[in-house]
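My questions all concern the structure below.
Below is a slice of the complex: some chains, not all, each in place.
All chains are identified by letter, namely A and B, in their written order; residue positions are counted from 1 within each chain.
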Amino acid sequence: MRERYAYELIQKGMRIDERKFDEFRKIKIRTDVSNKAEGSAHVTLGETQVIAGVKLKTGEPYPDTPNEGTLIVNAEFTPLASPDFESGPPGEDAVELARVVDRGLRESHCLDLEKLCITPKEKVWTVFVDLHMINHQGNLLDASALAAITALHNSQVPKIEEDTIIRGEYVSKLPVVFTPVNVTVGKIEDKFILDPLIEEENILDSKLSVSVRDDDKICALQKMGEQGINFDDLEKMFDMAIKKSKELRKLVK
Amino acid sequence: MGHKSDKKLIVNGKRADGRELDQMRPIEMQIGLVNRANGSALVKFGDTHAIAAAYGPRELMPRHKQEADRGIIRTRYNMAPFSVDDRKAPGSDRRSTELSKVIRLALHPVVFVQDFPKATVDVYIEILQADGSTRVTGINAASLAMAAAGVPMTDLVTACSAGKIDGKLVSDLNGIEDNFGEADLGYAMIPSKNMVTLLQMDGALTKEELVTLLNMAKESCKKIYEMEMKVLKEKYEKALE
C-alpha cells in the first residue's frame, strides 16, 4: 500500500513525507550516549535510529602493518529495530553494511593508525566500532556511517598502566584526521532520490552508496539492489552524493 | 559477588555514589522511540540504560512450533558490545541465554497467552549502558513495551535489585556494588497480586537478612510501579488528545 503510494508520488516528483528528491530527513546527533564506551553517537534520521559505540582494546598488529593500530566495524541488526530482523548471527545485509562503513572509514584514512601503535610489532590499539540498529525506517547505511564517524570523533584513548587499561581515564583524543560521509543515491526508473524511507527502499531499482571525504575524493562505492544502473547515470549520482556530503559533514562534531 | 577488595562501598553511612542505603538511583522512563515495534520503552536506572521493544501478538513461524490453545512469549536479553568496560563480543552467551529465560518467565504470569493462540509476543531488550541491575531495568522496560503494544495483560511487572554491601542491606545495586558486594538479589513482582515473578540471589545471607531484603525490594517495586503507571497514563492521555 504505502509502497504503491510512494511509487506514484515519486513518478509525480513528490515523496510521502513531502521532501525533495535530494533532501534528507531531519538529522539529530547526540554524542556520549553510552558512558562505558570510549565514544558513542546516536543518530536520528527522521525515525531511523542508529547508535555507534567505540571501544578500544589492545592487541597484536597485522604482520604487514607492524606500526599501526587496527579498525574493526561490526553491525548488529537487532530484532528490536524492525519486524524483519531476526535473532542470530549477522545476515548478509548486516555484514554488507558493516563492511561498506568499514571501507569508507578505512579507505579515507580517517584514523591516523600509526598513532595507535603502542609497541611496534607487539601491541597496538584495536578500535571497535559497533553499530547498533535501534529503529529501521530506511537508509540505515548513511545513518550508520554518520554515527560511526561521529563516535570516532568523540572517542578518547584510555590510559595504560603496567599493561592494564585503566577504564575511565583517558590520555588523548582518538586521532581522527578526515571525516568521510556516506550518501546513498536511490534510483527508481529515471528518478534519483536521497535518504529513502523504508517504503521507498522497497521499491527502488537500485542504490549506489558513495563515501566522500573532506577533499571531495570518493573513498568507497557499493552498488546495491536487484536492477542495474545505466552507465551514463553514474556521474550524476556521484555529483548528488558529493554535493550532499558537504552538508552532512557539517553535522559531525 | 564476593570479589575480595579493599574498596569501601559505604562511608559514613552513605554509599560511594552518595545514596542512602535504601535509596534507588534516579529512574527515567520513556515510552515510544522504536516506532517499528508495536510498543517500546526506554528505562534508566542511573547509568544503566535498557531499551525494550515488543512485537505482536503475531503469527508464530515455523508453524510446527505453534500451540493450538495458547500463544507463546519469546524474549531476548542482549548487551550492546559497547555497554560494558571490556567490549562484549556480539551474540548470545550462557549468561544472556539464562537471563532471556528468566525474563520471559518473569513476564509470563501477567500475559493472557490464551488470548492469542498460535501466535507469539516477541520482546527484545537491549542494554545500551550497563552499571548493574541490567536485568531488572530490562524487565521494567519490557513490561512497559508490552503494555504500550497492547499485549493483553492483567497488570505490569515491576522489577528492582537489592543486596548486601559492606555488611549493610541496600536497594538498587550499581555496577561496583554488584561486583564487590556480598549478596545480590534480582526481583520482580506483580504489585497488585503480591506475586513474585523473578527471584534470583547470589551471595551468602541468613534467612532473616534475606527476608529483610525481600521487603526492601517489595517497597522499591511499589515506587517503580507508580512511576510506570504515570508514564503509561501520560502516554494514553497524549494519545487521546
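The criterion applied here is as follows: a residue touches a chain if its C-beta (ideal position, glycine included) is under 8 Å from a C-beta of that chain, and two chains touch if they have at least 3 such contacts.
Please read all numbers here as calculations on a predicted model, not as lab measurements.
One representative per chain kind is placed here, while the whole complex contains A x3, B x3.
Basically, only the chains that are shown with their structure count from here on.
For the pair chain A and chain B, the distance between C-alpha centroids works out to 31 Å.
Residues 33-37, 40, 47, 49, 51, 53-55, 57, 74, 76, 78-83, 87, 89-90, 128, 130, 132, 134-137, 167 of chain A are the ones that touch chain B when the two sit in their complex.
Contact residues of chain B toward chain A in the complex are 33-37, 40, 47, 49, 51-53, 55, 58, 76, 78, 80-87, 90-92, 122, 124-126, 128-131.
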